[in-house]
Each structure stands twice: as structure tokens, then as C-alpha cells.
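This report refers to the structure that appears directly beneath it.
Only a single protein chain was left out; the remaining protein chains are all shown in position.
== chain A ==
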Amino acid sequence: MVQIVISSGGTGALAQWLLVELQGEVEPRQSGGLAGSLLGDLHYTHEGVPVLIVGHHILYGKVVQLEKPFAVLVKEGGAPQPSPAGPHGHYTVTALIKTKLLFKTRPKPIITHVPKKV
């Protein structure tokens, strides 16, 4: 039987990450994948409302404390698709996620797109 261990590696407290949840797809402007490319700027209003500017859109979101936190698992050996049917393996818990920024409202398009030369 396959046994895959999920553990934190025991070196100190687990990192806390944030989850950013967006509707739909995120596509790179240029071909060549997303790696290395910018997504956008994340601001917060004084009331704590997250505001994300992505490309030509402004997204307003809200902070959600997750009832069920997530563990971020990274497979040892770097296989791309995690699958319980593989041979004995090990997943490391890299971080925990207890909060997410949920952007559900329809993005407001930025109508005037005039990049300002600085």
C-alpha cells in the first residue's frame, strides 16, 4: 500500500501565507508563461478593504478568515502533479493559510489608459 507522509520538517513555526482568490483566469500578456511576470498592485483602504489593480481592471475584495485553513504542500522530488497513487513519497508542509483575500466583485475597467511617463 502507498503511504505518503505529510509533515512540516519540524524546523520552527510554520510560515503563514495569504490566499488571493480571483474569479476567472489569469493570462499573461505576452506568451511564455506567467513566471516572472507582474500581476498587479495590491492596496488596502483605511477601512481594510483590499483593492487590486490588475492590468486594466480594479478589483475590490474582502478579507475572509478561513473556517478551514489550508496547508500548502510541496512534493519532494518536484513532480508537477501531486497524486496519491504514486510510490511512497513525502509532502512538506511549507506554510499554513488562515486568511484569504477574496475578489469577487466584477472588475472595474480602467477606461483611460494613458501610461504616464515619469
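Quick note on the criterion: contacts are C-beta pairs under 8 Å (C-beta built on N, C-alpha and C of every residue); 3 or more make two chains touch, one makes a residue touch a chain; residues count from 1.
Rule of thumb we're sticking to: contacts and distances are computed from a predicted model.
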item	value
Name under which UniProt lists the unshown chain, selected from "Small ribosomal subunit protein bS6m", "Protein phosphatase 2, regulatory subunit A, beta a", "Sister chromatid cohesion protein DCC1" or "tRNA (guanine(10)-N(2))-methyltransferase TRMT11"	"Sister chromatid cohesion protein DCC1"
Residue ranges of chain A at the interface with the undisplayed chain	1-8, 10, 13-15, 17-26, 34-46, 48-53, 58, 63, 68-75, 78, 80-82, 84-85, 91, 93-99, 110, 112-116, 118
